[in-house]
Structure formats: C-alpha cells, structure tokens
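Omission of a single protein chain aside, the complex is shown with its protein chains in their original locations.
The letters A and B name the chains in turn, as written, and every chain counts its residues from 1.
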Amino acid sequence: MLTLTIDGKEIGAHEGMTVLEAARSVGIQIPTLCHHEALTSYGACRLCSVEVTQRGRTKLVVSCLFPVAQGLEVQTNSARVRNLRSGILELLLARCPGSEELQSLATTLGIKQGEFGFAQDSGKCILCGLCVRACQEIAEKSVLSFAGRGIDRRVATPFYKPSDDCITCRACAFICPTRAIRFEGGKLMLPD
Amino acid sequence: MITSIRSTVRLGSPLQLEALRESIVQKNDPSKCVIVICAGTGCLAAGAADVIRAFKEELKSKNLEDRVDVKETGCPGFCERGPLVVLRPRNIFYQQVTPQDIPEIIAESVIQDKIIDRLLFCDPRDNRTIIHEEEVPFYEKQTRIILGNNEEVDPTSIEDYIAIGGYSSLAKVLFEMTPQEVIDEIKRSKLRGRGGGGFPTGVKWDTCRNAHGSTKYIICNADEGDPGAFMDRAILEGNPHSVLEGMIIGAYAVGSNEGYFYVRNEYPLAVENARIAVERAEELGLLGDDILGSDFSFHVKINRGGGAFVCGESTSLMASLEGKVGEPRAKYIHTVERGLWDCPSTLNNVETWANVPIILKNGADWYCDIGTEESKGTKIFSLVGKINNTGLVEVPMGTRLEDIIFNIGGGIPNGKMFKAVQTGGPSGGCIPSSMLHLPVDFDELGKVGSMMGSGGMIVMDEDTCMVDVAKYFVNFLEGESCGKCVPCREGLKRMGQILAAITEGRGRETDIITLERLSVVLKEGALCALGQTAANPVMSTLQYFRDEYEVHIKEKRCPAGVCRALIRYEIITDKCVGCGLCVKACPSEAIVSMGKKEPVVMDESKCIKCGACFDVCRMDAVDKE
Partner (left out) sequence: MNRQMEIDLTKIDPVIDKYQGDRGLLISLLQDIQEVYNYLPEEALLKVSEALDIPKSQVFSVATFFKAFSLEPRGQHLVTVCLGTACHVRGGQRMVEKLERDLDIKAGETTEDFSFTLETVNCLGCCALGPVLVVDGKYESRVDSAKLDQIIKRYR
C-alpha cells in the first residue's frame, strides 16, 4: 500500500497500479481513447497525459502506463495538460473531421475544433489499436494487425484479404470508439 | 604492420594471447614496404577496389609480391580525398589515386625513392604540398585515439588487431579485475554514451548489474540512422574487433552471456566485417565458451535492420530484435531493468563500445585528461555538406565548432559564406555563425537549441534555404515515424503540409504560430525521442532564420534560390553562344535553338525548373533568381 496525491487529494494505491487506475478508483476522470480495462494499455493516443512530479522533477506522462509510486504528485487538469489534450484532439479531428464521437468528446472537454486545418479526412479510424488488441487478447486469433508505418499505418488483415482465422466474434467492432471497423452482412469491414 | 599468419589455435590463457602477439610482432619486418589502401565503403564508392586490384596486378607483373605487401584497411576519415594510399614505412601520403597512377607509383615511389607531386595533398590555403601522412593538416589537428587504429588493421584480420594490443584489455579484465571493479573504472572515466543520449555508461552498467534477472543482454546499436553521420560505419567496418572487445568486457561487467549487434541494413560491409570478426574471435577462443580459458562465456549474434530510422531508438531496436515491428514503448521502466525479452539489457552505441578497451588499457585518469569536466574523451564527428574537407574528424570534447569547421574542415568551398551547421541530426538544430565559438560537448549545444547528438555536422552555406532544410527534416521524420502515437504521426504530417505550402508560395501569416503550437504538442506529447525532438529543426531555424520564413510567406520569394516554385530560370542572351547543351539537357523542351551560334530562347511556361540548363551551361548564361 502506498500514498500519492492526485489534484491535491491524497489517495491510497497498490504497487503495480497505474496512475489512471488509481485516479479512477477515487472517481477522478481522465479522458482516454486507446485504453480499455479489458486490454493491455498501449499508450498511443496520449490523451490520458497528466503532469507528474517525482524527486523534484515534473514531466508529462501517459497515466494509462505510468506506475504509481510513494509520494508521487499528479495534476490531471493543469494548463499544460489541457493544452496538450487540446492539441491531440485537434489533430485527431483534422484527421477524422466527420467523426461524431470525436466531435462530442471535443465538446465535452471544451475544445475548439478545426484549429490545425488541412484535414485529410481519413474516415473514422484513429489508429487507437483497440481492435488489434481485442483480436489478440480476447479472441486470441490475431487476425488484425497494423500494416505500414507513419501516416500510412492502417488496420489490416494479412494481405488485406478476408481471413479464415476470423471467428466473427465482433469484439473488434464492439470495442472500436469511432465505429470505424464494423461488420456488414456478417463480414468484417476494415476501416476505409 | 602486416600479419601474414592466420592463427587457428584456441587461446587458453592470457599468456598464450601474449605469446601469439609476440610471435606476430616478431615476424613483422618494420622496414618492409607496405601499401596501405582505404577499403571503406566511401573509398570503394570512389573506385578503391580498382586501385587495389591494379596494385596487386602490377606487383605480380613486376615480381614484387614477396617484397611489397598490400594492406586494405578501414576508413581513416579523409573521405574527400579518397582513394587514399599510404606507403609505409616512409608514410608517403597519396590522395585521389586512380588505377592509371599505379604503374608510376610502383616504379617511382616503391622501387625507387621518388615522390609523385601531383598525387600529394596540397593545402588550398597556402598551396603547401604535404608528403607525410602525419603532417596532413586534416589529421594533424585531430586526436585520433579511436580512428587512428583504422589504418593499422585490416578489419578482416584478428592478427592485426592482436598485434596492436587488441584483447589485452579483455585479458586484464577477466583475470585481474572483478566485474564491479570494471564498472567502477568506467564510472571514474566518466564515459558517456556516444549515440546521442550521453548517459553515463558506468551508471548504466551498474544498474544493469544490479537488476533482477539471471539472463541479461548486451546490445551494440549500429543502426546509425542520422543522415550525414557515418562514424559508426567507419568504426564497425574498419575495426570491428575494438567494438567486440568492448562488448565482451561490458558483458563480463554486467553479468551477461548473450549479445547482439544490430546493424543497419544499409551498411553491408559493416555487417560482413562484423561477421568475420565474430567468427575469428570464436575460433581463437576470444569469444564463446570459456573465453581465454576463464569460466566466462559470451556469445553474440548479428541482426540486420530493415530500413527504419526509428529502430535506432533503444526500445524500438529491442522490439525489432524480438521479430516485431520497430515500435517504441514508454520508458517508465528502463530497458536496463526490463529490455530485450523483458530481461535487463545494456544497449550502447558503437563508438561507446570502442572506447571501452582503451579506457581499460590506459586507465580512467588518462581518459579524464581529455575533454571537458562533464564530457570526457574524444568524439568523432562526420563533417559533411558544404565543406572542403568532408570526412570524419576526431577531437577532444570541448573543441570549438569554428576549429572543427574551419581549421580542420578547411572551410566552405568556392568562396561561399558559412550560413549554419546542423548538428544532432533530425533531433538537433541549426547553429548560426554567431555561435561558432561554442565548444562541442554533451551540454553546450543544447543550451542554444541544438545538441551534439551522435556527431553528424552538416555545414550549410549562403545557397542553402533554411526553410527547405526544415522541410527536409520534417519530411524525413514523416517517413520514419512508426505511426503509433498521435502527436508524431499527425503532427508531423501537418507540419510537412505547412512547410510545403510555405516553400511553394502558399504560406499564410498564421503558419508560424501553428508550427510553434504543433512543436509543443510534439515535445510534450510524443511517445519517444523521435517525436519529442522532431520539431527541433523547425524551431531552431525559426529561432535564427525567422526572416527567411517571413520572406517566403509575405513576399513569396526564396532568397537562397532553392525553393523550386519561387525561383525562375532565365537565359542571359548576351552571354549565350548558342552551343545547344541546354537544349539537349532540357527534359521538357522549354529551350529552343534559334540556329547555330544564336542565343537560345526559353519558353518559361514549359520550364519545370529542374535546373539542368543551369548545370550544363559553361558560359554562365543561365540565371537563377
């Protein structure tokens, strides 16, 4: 058992917990996109970033992966955190301007849209990887993976062909935060 | 020194190693003529293979094979002047040698004692010709404790390495020092990682030694990805045993029995020479089980990269070693605790490993005498771009930028003005002429918006557009981003679009502010160092060359004459003699001949601004503005 401070509030936590888990255990909300309790944390969207101070040094980390420590001080809503959160959502909105879920999240967090312009309209997929991890860890089929790299990264089945290994459990469609991956007529439809 | 022995007897003790060394040295005749030729990738690209072949053929035809040896060595660093040939024992230094020169060299300088003037290095600053290698200003002003050995060894010969004292540090470590004593000595030397991070090596090894787990890994990061940097290539190609010896010592220190070389796919010669080194060391019992008869074992494998700059980042590299894509992960738990296959791992850069045997040989005190208070030893820099003496420069830490660029580098070619030097690769920044007095070490350049990084130094002159440079680095990183995290993947894409617009005359007044905001998102939010430092080239060029950005945006003009959309080519009718070279060169038929010896005419609407006419014209009759 150890104690840390989140937004000025002292709370208890167990060794091995992440800051996100500790925050949620006392009802402190931190927004996430690529995180799900049932899956291993990935740390890709960076939306759950918080400011931590440890041994006199302050830095930004992702709360879904950062381990709690005795005496850790966490700020979940400082100006620096809000600034980063805003930047991340704006980038995602520039990527997927048509996504209702992203727009709604922006409204909830009080973030203005469209600041970064030059939208490339990549449909709805935000490359959070939840579908890939669900297929690996829940269905245990590993049908899905990321192909390519950088801005060309995409969720794919091997060779973009329908996979015989897919058992149509639909875990991927269920867990997708933006409805980018889905099933139509019983067939898996990869994000555009 | 030439070693004609090929030993295959396993060495079972330090005494046997010493005995082998003695026998190699004794068989060497220091007065024998040896022709030393650089066979590094750079010189090979400049035709060294033909030079080597020509020497061997000529010696054969003159029946001199018994009296004259040919030694192919690694890169000594004077790449601008290759192919490089040194005639020992007199150390006559010939540069830019071609196969056609060989008969003359043999006849005049080998059989007789004459010097061939035209092959000597001539210092452009005072027109002085230099005869002996040690007097070449480029080398003389350096402190070549690492690179200097490249010329003493044929990288495929373990005997050469043993002859110059190789593996004696390993013997000392295995039989006279405890692992903790080795770590303490490296700590005392204050050796810091040479790959860019500058982390204290001794501390890293100490943490790894104390980390939980019986299986530990040693890794050599030879994924030198910074464009323009080739120090590690020269070391690994030219003296692979020095790196291997360092790794075995490190393995002993941390308690590891297994290691990896991770070499860029784009360095096939380094991969091959490392492979040969591993094979020979195993044959001689200097690697593998029970090294030198001790009870310490260490095995090493060589992995190649797949063309991904991000794999130079330690967690990415380890993912790639596990057969996965090169995706970094958060380093909240350090790789020295949980790294490759979740085991404690010590990853160090090629140059760092190469420093280890010499520190143990000469002692931490000797090492600390070189360099500055916090940055000890030497650093090898690759000096490239608009510079007279392109090549590798090894100097004590703390040497000033201007000394490296002007004294050793010979300044800017063609009488052009220095504009900036990019240091630290895509993670670094540009340093303008006002800062040339700064000393180069781990800390000084960081204070002005750049960093020393792995040692790449790209010199730029008045004809370089700094906005184009920023765009180049952003485009590079866009292509190399793994794509996992939002700030890097999306942020770099946006930055690239904005910079493209600026260089094409579509820049907007708000662009600079947007670039600054994006750079904060990258710095604060990106997952790994690639993303976190990705905005540095943009920010540093904005810091020192903001006016160039503003001219591009407000006036739609490129002062340096680089940005294609903002320049135009024009025929200067008075200077044109109608030779027609440009007509032939033009890919879009924009230039039309008006008859023999009549000035040509250009249809600008067809001009694609490729610059071919500008390149071929010998009359200076094409203007670029």
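Here are some notes:
Heads up, the rule we're going with is that a contact is a pair of C-beta atoms (placed from the backbone, for glycine too) under 8 Å apart; a residue touches a chain by one contact, two chains touch by 3 or more.
Given the structure is predicted, the values throughout are model-derived calculations rather than measurements.
Only one of B:198, B:391 or B:531 touches the chain withheld from this view, namely B:391. Remark: the omitted chain is touched by one listed residue; of A:2, A:17, A:69 or A:147 this is A:147.
The residue from B:104, B:184, B:266 or B:550 that touches the chain not shown here is B:266.
Looking at B:89, B:124 or B:306, the residue that reaches the missing chain in the full complex is B:306.
Here the missing chain is touched by one residue of B:14, B:42 or B:487, and it is B:42. Those residues of chain B that touch the chain absent from the view are 41-42, 44-46, 79-80, 82, 224-230, 233, 265-268, 301, 303-309, 320-326, 382, 384-386, 390-391, 422, 456, 458, 460, 464, 472-473, 476, 479-480, 482, 585, 587, 610-612, 615-616. Touching residues on chain A toward the chain that is not drawn are 142-149, 156-159, 163, 165.
Basically, only the chains that are shown with their structure count from here on.
Chain centres here are Cα averages; for chain A and chain B they lie 38 Å apart. Note for the complex: chain A touches chain B at residues 42-47, 49, 60-62, 65-67, 80, 83-84, 87-88, 91-92, 94-95, 115-118, 120, 126-127, 129, 146, 148-153.
The touching residues of chain B, counted against chain A in their complex, run 308, 325, 329-330, 332-333, 478-487, 489-494, 497-498, 514, 517-518, 520-521, 524-527.
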